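Data block below; observations after.
Yeah, one chain of the complex is gone here, protein chain that is, but the others are all in their spots.
Per-chain numbering from 1; labels A, B, C, D and E assigned in written order.
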Amino acid sequence: MRGELIWIFASACLINNFTLTYFLGLCPFFGVTGRLATALRLGLANIFVMTITAGAAWLLERFVLPWVPYLRLISFILVIASTVQFVEMLIRKTSPALFRALGIYLPLITTNCAILGLALFATNRGYGLLASVIYALGAGVGLLLALVLMASLREEAALAPVPRLVRGTALSFFVAGILSLAFMGFAGLFHGVVE
Amino acid sequence: MSEAPRLELRAAPFLHRGLSTRRLMYEVLASLVPVVGAAVYFFGVAALLVVLASSAGAVLTEWFFGASRRGLGTLRDGSALLTGVLLALTLPPALPLWMAFLGGVVAIGLGKTIWGGLGQNLFNPALVGRAFLQAAFPEALTTWTPPGRDLWSVPASTFAWPFMRADVDVTTSATPLGLAKFAGQPTELEALWFGNTAGSLGETSAVVLVVCGLVLALRRVFDWRLCVSTILGVALLSGVLHAVLPEQCPPPAFTVLSGGLLFGAVYMVTDPVTTPLTPLGAWIFGSGVAVLVVLIRVWGGLPEGVMYAILLMNAATPLINRYSQPRPYGG
Amino acid sequence: MSGPVRESAWREFAKGWWRENPVFIAVLGLCPALAVTASLRNALVMSGATAFVLIGASLVVSALRHVVPRQVRISVYIVVIATLVTAVDFALAAWMPVAHRELGAFIALIVVNCLILGRQEAFASKNRPVLALADAAGMAGGFALSLCMIGAVRELLGNGRVLGLRVLPAAYEPWAVMILPPGGFFALGLLLTVFAWLRERAEQRRRAEQARVAAAARSGGGAP
Amino acid sequence: MIGPWVLWGGPSFRHGVHPEASKEATNRLPIERMPFVERYVVPMSQHTGAPAVPVVRRGERVHRGQIVGRPHGYLSVAVHAPVTGVVEAVEPRPHPTGTRQLAVVIRADPFDPQRAAHIRPADPRWLPREEILRRIQLGGLVGLGGAAFPTHVKLDVPEGKRVRFVVLNGCECEPYLTCDHRLMVERRDAVVRGLRILMQVTGCERGYIGIEADKPDAIEALQAEARDDPRVEVVSLRVKYPQGAERMLIETIFHREVPSGKLPLDLEILVQNVATAAALADLFDRGQPLIERVVTAAGDGLRRAANLLVPIGTPLADVVEHCGGLREEARQVILGGPMMGQAQKTLEAPIVKGTSGVLAFSRPLGFVEEDPCIRCGRCLEACPMILNPSRLAALARQQDVEALERLHALDCFECGSCAYVCPSHIPLVQLIRVGKALVRQARRTRQVA
Amino acid sequence: MREREPGPWRLILTLGGAGWLAGALLVGVYLATDPSIQRNRARALFAAAQRVLPGAERIEAWLFKEGEPVRYEGPRDVPPPPGALFAGYGPDGTLVGVAIPAEGPGFQDTIRLVYGFDPQRRLVIGLEVLESRETPGLGDKIAYDPDFLANFGALEVEPEVVAVRRGEKRRPHEVDCITGATISSEAVVAILNRSLEAWLPRLERAAERMRERTGA
Partner (left out) sequence: MVNALVLASGVLGGIAFFFGAVLAVAHRYLRVEEDPRIEAVERLLPGTNCGACGEPGCRSFAEALVAGRTAPGKCTVSPASAVQAIAKFLGVEAGLEEKRVARLHCAGGKSAVRRLADYSGPRSCRAAYWVNAGERACPWGCLGFGDCERACTFDAIWMNEQELPVVEPEKCTACGDCVEACPLELFTLEPISHKLIVQCRAPLAGEAIRALCRVACDACGRCALDAPPGAIEMRDNLPVILDPKRVDETCTYRCPTGAIRWIEGRQFEDRPVEELVE
């Protein structure tokens, strides 16, 4: 069991990094990684939302969806969006500092592929509550890692005389591609610990 | 008063230590001569062909993209040639030449040019080339031939038609790491030390690499901290792990001498461009590479992780640089 | 339909294909553009599904644009989109089970495709259904175009085939990397570079032409 | 102090570089007085702070040592006529910075005996503090170590602060230059006397004279001179560039760092150049204002090397002429040392108070076309301020003011160690200097806003 | 410029109304497509079971209810719930074997497969990979490499299945790995072993019941 949880975490975080190998949440990934500080905060807020999402998805899958399977998508997205919005309001009221640091990123995240993807993958795989949360944490940490690395690379590349033809978006794609190549090194990590 | 000659205006300082980037590159290239020699000795003339093909790919690409901007200037500094040679030395001996050439093209194109040329790339170009090849042609890149080949015999796969599949006629064999990981067979340290094992062209002979590394370090061509921290880190980590989990982790001597670790530590971890420039950063980088290498080798799916470890730490280098800034005087 | 409307509808339709191409220019809807383009067939199916949802949602949203209060706008859009996506998802599962399996969760993920929500907000909610339809169709077309280009490049290099048909000789050594995740990024980056190059060349030609005209005018006109 | 220490060279600051000293050509040549020439150009701006205001007019006759420019405010010093003669013009004239600055041009009177119009010598012990400082300001005294900072300002220790240590800076770490070296050997009495005056004025307890170990004769001379004063210590320092920089000197002698943005005064230390000390002694003991200084002329572009006592305002062309002129191959003329000096586009500029050397080189030394930075980190390991020159230069190119400020760009004192070692020949100092200017500009606008 | 704030009830009603409409629509779509979807799934499962049980002509799904094997009596075009086994019967009604779905981590991601097991001879008699994201051209050979799949034609499971390097298969409980894809091959073997470990103790009795049923 412990081995399996380790693998679930490593798989979501490194082997099948949500951004770099599953291609989830790419639009904000490319939009936000221009600045390191923004990327870092987005990543942190993401971990938070993912954890909430995993819990909510598990609840729905367990107690609601067996009766109304066709409402899966719509209920996931409604519940996630509403919960996050509620939490956003709560943070905004109770801790303006935290809100400024992380809260403002919440709306960007809720209607994002990575979050819904997480809910879908976690339920597709039939994870229990604990496994779901671990999976969400792994995915969140992996996303944070990808965001922070990408942002620091792009900030650095902004100082370089990048050729006109690839400056901007194209370079970002190449950088993401190379990062994705590098992450292939994690393939098969901890496959042995499950037994 | 005589008519003064037209003078030259420059900013101070007017003195210079006299070391140049070009000279650094050529010193590294010179130190690679024995490494290439060892490769030819163990794997036959095919090794030389792979080196030539990969260098040609690298140099031609550099020329193609550089010619429009700075004339032939970018070729003279030798860094493209160096990238090509280093890439070749990380490739298997029986690799089709067209793949080696393609690797050189990708190394310079994707690894260097798009970033703005020499000094701007954030990932090690040679390793970008190799990672690309490994992902593109995983089979060819894991086909190893045993050493001790007749000098003039060349495997058929070497001359495969461009973009076409190679027929594998050679007797394949596994690298010491593959043997240890997938078959549980140890390799004698002596073979590792002298290089009488299967593996990439440049990585097999530990003794040559140690000597070249020492020479480069003593001539201050590279930052010794990077090299030392990597090797030391791997030795320490695998020492501890070997003590705890003897059946999963081989002893430190084997870990250090096998695979591409020494080659990577001497030639790739020390690439100035893609590694931190602060002294503390150098230690962090080396330790990071060591941790990742051991992680991938012991728990990962691949037998060898040096390339991925270096690329991943390359990605972290801007962060390391940022947070390992030394405290300024009086700051 | 009166002339001006037809004209502006045509403009809205035309822009999405290239000038405001959602993937290449606006850099939206990237996830499906990379995740399902390992083969051209998947790209086509995905394009079709997205087009259906985009057009359907645009029509509905545009028709309802005066009815829905601002505060719940986004929620209602999401409900509309999610409904359409679920419908597509079920339909594919029922009638194209193989494609559905290969696309996996990415059909469901159309719900959160930035492109779709973006078009609702930026266009459909502010324009008449005719224009919304034109815009959505154009955007869907542009999306399909870019997906197919990426898919074609990746399948050709990564498999030697296009649409499952062998194009390159049987002995071709496929570049597996192109169907692996990094290949998605590389293919898109490469396409963008090529477009930038084409644009630059066109621009240069235009400039040269202008300079020539200007020079001719100057020598002919003879400034005092 | 001399002993086994010398081998290792004693303690020192961190980092730094070892350029070839190249001092053999002049370090044994005694100081010679440069003969008077036809015309002198005396800029009003020779010091940090507001330029002096000319008090003479065209056609007026002036005497050697007479004030021709009065200080303009507190942060300013007087300027004196270096010769007796007639004022030919008061107008912008070439200046060592390459600009043209307001200058008094004096045609020397060839028949005058050129005796200086001295003010009355006075023993500072009997003068009130204000009077001492006023005399120093009117005597035109500025730091002769390079920055030409008005000495009276430096000695005017604000209320609530005090000076406990005075350090005389005799390092002369710049290659080629030997003017301070010769001065310490030949005018040991004036140097030590100047130190005593400094100590007396500031009321401090101990005086140090820091000299690099490659000048044993100077160390010996000053040790002998100060033998019977227990408060004075001559310290032999490791030969390393830039040992002479104030902050490095303090790090070496006191093992303390001057905090960023602070002055040595905040550590209760005062650093003065040895020549400044000698000039101080001359001012009080002989009543001679600052009208001449020792300048080293050297380099393979000059036909003859020398240590010259040059009247301030002597045009560069005349100094060069005195040294036999430039060789055919000379391509570069520098005022100051080869690490921090200013290249000159013509020989029109005059010698000013801050000029310590006139160097001419036949070929641009070690110049190669610039390569991109390969991030080798050599500059980091050279920078005595422990900065990141490579980064600062890149940020300066990008005009990223915020990051420049965060990375302490303003702490760089432009010693040139980084550019000296850079294998890519990047003009790091020049770029960083641009960056510093940007930061200062941004700060000004921020203050205005 | 500011429009009048609509009251909260209007918001709730709009949302609720939209939800209601959407729900209604979806029910329609669901009812229209569900039979096909179920049929597709069921067919795929039964077909895979048939392929891994060579010689089987009829497939039946079995479930364990409170540890007791029970035949799944649902309609043929609805997939049995997860955890079901598939018994395959030959033309003569004899039990050819049991098809068992299993999954576990592979080189890249989870591998899902189904294998056929002959309880009588205690042999694995077939294996099919249903889903994997292994490297194309390398790891994904586990799905189609004939040499590799041939390993599972008659594979002994005692003491346990062992993966060996290609060409080194000597004993009937060993599996020749795919060169260059040792990890994926080992993963298949590991999934097999884990699944067998879980099922073997119960399979004995289940097989008896399954045979009984046919006999009856």
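One rule holds for everything that comes next: a residue touches a chain if its C-beta (ideal position, glycine included) is under 8 Å from a C-beta of that chain, and two chains touch if they have at least 3 such contacts.
No experiment lies behind these values; they were computed from the predicted model shown.
Note that the undisplayed chain, when the full complex is considered, contacts A, B, C, D, E. Although one chain is not drawn, the whole complex shows that of D:Pro92, D:Pro216 or D:Gly324 it is D:Pro92 that touches it.
When the omitted chain is restored, the residue from C:Leu28, C:Ala134 or C:Met178 that touches it is C:Leu28.
From the options E:Leu11, E:Leu85, E:Val161 or E:Leu196, the residue with contact to the unseen chain in the full assembly is E:Leu11.
On the side of subunit B, touch with the chain left out of the figure occurs at residues 6-11. In the full complex, subunit D touches the omitted chain through residues 91-92, 97-100, 342-346, 364, 367, 397, 427, 430-431, 433-434, 437, 441. Not every partner is drawn; the one left out touches subunit C at residues 25-28, 70-74, 79, 114, 117-118, 121-123.
Definition applied: only the chains that are shown with their structure count from here on.
Think of each touching pair as a link: the shortest run of links from subunit C to subunit E has 1 of them. Listed by label, the chains touching subunit D and subunit E alike are A, B. Of the two chain pairs shown, A-C and B-D, the one joined by more C-beta contacts is B-D.
Summarising the inter-chain layout, the chain whose CA centre lies farthest from the centre of subunit C is D.
Nearest to the overall CA centre, using the mean of each chain's CA atoms, is chain B. Separating the centre of subunit C from that of subunit D, both taken as means of CA atoms, is a distance of 67 Å.
Annotation for subunit E: residues 19, 22, 26, 29-30, 107, 135, 137-138, 183 touch two or more other chains.
In subunit B, 110, 116-117, 120, 132, 135, 138, 301 are the positions where the chain touches two or more neighbouring chains simultaneously.
Under the contact rule defined at the top, the touching pairs of chains are A-B, A-C, A-D, A-E, B-C, B-D, B-E, C-E. Chain contact summary for the complex, subunit A toward subunit E: residues 7, 11, 15-16, 69-71, 74, 78, 125-126, 187-188, 191, 194-195.
The part of subunit C that touches subunit E in the complex is made up of residues 67-72, 75-76, 79-80, 82-83, 86-87, 90-91, 93-95, 97, 101, 158-159, 174, 176, 179-180. Against subunit D, in their complex, subunit B makes its touches with residues 1-2, 4-5, 7-24, 73, 77, 116-120, 223, 272-279, 282, 321, 325-331.
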